[in-house]
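Only a single protein chain was left out; the remaining protein chains are all shown in position.
Chain lettering (A and B) follows the sequence in which the chains are written, and residue indices restart at 1 in each chain.
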Amino acid sequence: MTPTEVFMQQVIYGLSNGMIIALVALGYTMVYGIVELINFAHGDLFMLGGFFALTIVGALGAAGVLDIAHMGDHSNWLLLFGLVIAAGVFCGGLNVAIDRVVYKPMRKSPKLTQLVAAIGVSFIIVNLGLFWGGAPMEVFGGGNAAAASKDFPEILEGSNLLGEDSNIVLRLEDLAIFIVTIPLMIALTIFVKKTRLGRGMRATAQNPVAAKLMGIDTDRVISATFLIGGFLGGAASVMWSLYNNTISFQMGFRAGMDAFTAAVLGGIGSMPGAMLGGVLIGLIRAMSDQYIETRWTNVVVFGVLILILVFRPSGLLGLKQREKV
Amino acid sequence: MSALQRFSLFSRGQLVVLGLLAMVPLVDLFVPGVQLAAPMRNVIVFAILALGLNIVVGWTGLLHLGIAAFMAIGAYAFGILTCEIYPFQVGFWWGVILAGLIGAFAGWLLGAPTLRLRGDYLAIVTLGFGEIVQDALKNLEIITKGTQGINPLPAPTFPGFVMSAEHPFPWFYLYLGILAVIVFLCRNLEFSRLGRQLFAVREDELAARCMAISPDKAKLKAFAFGAALAAVAGALSASLLSSTGEPSNYDFQISILALCIVIVGGIGSITGVLVGAIVMVGLNNVVLPQATQALQRHGVDSTANVLSSPDNYKYMLFGLALVLMMRYRPDGIVYSRKAARK
Partner (left out) sequence: MLQFARLTTVLGSLAIAATAFAADSIKIISSLPRTGSANAQTTSMVNGIKMAIAEVGTINGATILYEDWDDASAQRGNWDPAVEAANADKAIADKSILAYIGTYNSGASKISMPKLNAAGLVMVSPANTAPNLTKPGFGEPNEPAVYRPSGKISYFRVVPTDDVQGAVAADFAKETGAKKVFVLNDREVYGKGVAGVFEKHAKEIGLEVVGTDGIDAKASNYKSVVTKIKQAGADLVYFGGTTQTNAGQLAKDIVTVGLKARLIVPDGCYEQAFIEAAGAKALEGRAFITFGGKEPKALTGKGKDFYENYKKAYGGEPEGYAVYGYESAKVVLTAMQNIAKAGGKLTRESVLAEVAKTKNFSGALGTWSFDANGDTTNRTMSVNTVKDGKFETVKVVE
C-alpha cells in the first residue's frame, strides 16, 4: 500500500467509526440540552439496542424468513432499515420509560443526585444485557456463555466495491453508515428547526420556566427529547452491529465514553457540535492508530480534547455562555 | 459556627462514625467466623479517597470524574519510592507523605490550565486525564513495569506493633488513625479561610470575585488538596495489597465509586462521606459477596444458567441501590445544611 492509499483507508475508517459515535453523541447532547443531565446510561441503552436487533434477526432466522448462515451473500437493505427503525423505537421507548420512572421524580433534585441515579440505571441495564446474552437462541450461542461477545450476522454483502485487487477497501457497510446517518441527521435538524415540537425543544433548552410560561408543555418536550435521543442510540446500535459484527453487554461503556467526549468536544448541547465531535474523534483514533501507536490512541484522543478545551472552553461549536448574575 | 465546633477535634457525627469503626475489631473477636477488620481497611482507604473528592465536588462545586488518576499516581509513587527493586526505598511513612505531595503537584499541574472551564467541560477533562494516566502507566514500562504492577510493597511500620496479613488489627487501627487525622484536617479546612472561599466560589463565582476572592486560586487549591488525599489513599491501598496492582485497577469505575460515595453519603458533609464509604464499599466488597456465597451454601447453583447464578445479579443490585437511594434520599444519607444545593 502506498502512503496515500493508507491515508485514504484510514479516512474511510475514521469517518465511519466517527459517524456512529456522532449518532450516539446526539442522544447525549439533546438530553443534556433539555434537562442538563449527563445521561450515563445512554451508552448502555445503546447496547440493549444491539441485543434487541440480534434477537429480531434470530427470531426471523428461526421462523425461516432469514437464512442466517448465508446472510452475507446478499445485501438485505430492507432488513437493515427495518432493524434501524425497530431498535430505534425500542430504545426510544425504553428511554422515555426510564425517564418517567427514574429521572422525572427527581427533576428538582440536585444535578449530581440525578447523575448518580443515571449511573445506577447504567449498572442495571448492563445486568439486563448480561441476562439477555443468556437467551436460549441460536444467535446467542444457545445461551451457554451469556457474558461472551455475540457474533452479529452480516446484513450487507461484503466484497470490496473498488474491486478485489484494490489496496483500498471500501465495502457496502462503510457506505451504509452514511446512507443511514446523514438523512437521520438532516431530518433531525429540520425537525428541531421547523416543527412546533422542535421549537418547543429549543425554547425549553434555553429557559424551561419561560418556555412553560409561553404555554409549551415542557413535560411533553422532555419526553420527546428522550424518545428521539433513544431512537438515535438504537439506530446507532444497529449501525455498530452492521459495522463491527459483534455485540457484547459491555460495549456501551466505550461507546458512551466516546460519545460523551464527542458531545463535549463539539460543545455540549449543540447538535452540529456533537456530529462534528464524533467525526473528529473517529478520525483522530484512526490517525493515531496508523501514525503513532494504537496503545497511545486514548492518550492522544484525550490529550487533543484537553488542548482544544483549553483554547476553546465551550467546545468547538458551543456558545460562549455569559455567567448569569 | 458555634464555639464548641471550633474547639472540639471532631463533630458529633464524625465522632460517632469513627467510634463505631473503632469497634469493628470487637465484632471479629466476639462473633465467631467473622472477619470485618481486614476488609474494613479498604473502606478506610476509600473514605480517604472520597474525602479528597468531596473537597472538589462537595465544597467547591466542580464535577470531577477522574479522581482515580490521582489514586493511581499516589499508588505508583508509593510503589516506586518504597519497592525493593527501585533504588529509593524510603519506607512506608515517607512513601505515603511523598505520594501525597506528588499527588498534590499532579493535581496542580492538571488544574492550572483547565480550571477556567465551566462545570461539565471540566468534568470531561478530568475524565480524560484519568484515561491518560491509566494508559501512560501501562505504556511507560521502563518506569512503571507496565501491566505487571510493582510489588512487594512495605506494610506500615509503627514502633511496638507488628502489621502483617495475619495481624490485621494493628493495621486497621493505624489506618483508622490516619483517617481520623485526615478527618480532623478536613474539618479544619472546612472552617478555615480557604474553606469559606471554596463555599463562596461554589455558591456564586461572580459574587465571590466581588468579595476579592480569586476563584481560580481557590479552585486550584481545592484541586491540589483533593488530589493529595486521593494520592494518600492510593499509597495506603498499595501498601494494603503489597502491590500497586495493574494500572487498569484505577480506571473510570473507581472514580465513579468515589463520586457515588460522596453523593450517596451526603455531599459536602465529612460525616456523610464516611457513612457513604461504609455503605458503598461495604455493599460492593462485603455485603454482595457474602450474600451470594450464602445463597450458594443454601443450594443455589452458580453455573446452571445465567439467571440462576447469584453473582450475575450484582450489577443489578448495585445499580438498584444507587437509584433507590437517590430517589428517596436525594441529599444523601447524612444531610448537611451547608451542602451543595444548586
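Everything below uses one rule, namely that a residue touches a chain if its C-beta (ideal position, glycine included) is under 8 Å from a C-beta of that chain, and two chains touch if they have at least 3 such contacts.
What you see is a predicted model; the values in this text were computed from it and never measured.
Only one residue in the set A:G82, A:G158 or A:G303 touches the chain that does not appear here, and it is A:G158. Set against the missing chain, the residues A:Q10, A:T29, A:T55 or A:Q114 yield one that touches it, A:Q10.
For chain A, the residues touching the absent chain in the complete assembly are 1, 6, 9-10, 13-14, 17, 20, 72, 123, 126, 130, 141, 144-151, 158, 160, 169, 171, 240, 243-246, 248, 250-251, 253-255, 258, 285-286, 289-290, 293-295, 297-298.
In the full complex, chain B touches the hidden chain at residues 13, 16-17, 20, 27, 31-36, 38-39, 42, 84-85, 138-139, 145-149, 151-152, 164-166, 168, 237, 240-243, 245-246, 248-249, 251, 253-254, 256-257, 275, 278-279, 282, 284-294, 296-297, 302-303, 309, 311-312, 314-315, 317-318, 333-334.
Following the convention adopted for this analysis, only the chains that are shown with their structure count from here on.
Between chain A and chain B the centroid-to-centroid distance comes to 32 Å (mean Cα coordinates, whole Å). Put simply, chain B touches chain A in their complex at residues 57, 63, 113-114, 116-118, 120-121, 123-125, 127-129, 131-132, 135-136, 138-139, 205-206, 252, 256, 259-260, 263-264, 267, 305-307, 312-316, 318-323, 326-327, 330-331, 340-342. Remark: chain A residues 32, 38, 102, 105-106, 109-117, 119-128, 130-131, 133-134, 143, 146-147, 257, 260-261, 264, 268, 295-296, 298-299, 301-303, 305-306, 309-310, 313-315, 321, 323, 325 touch chain B in the complex.
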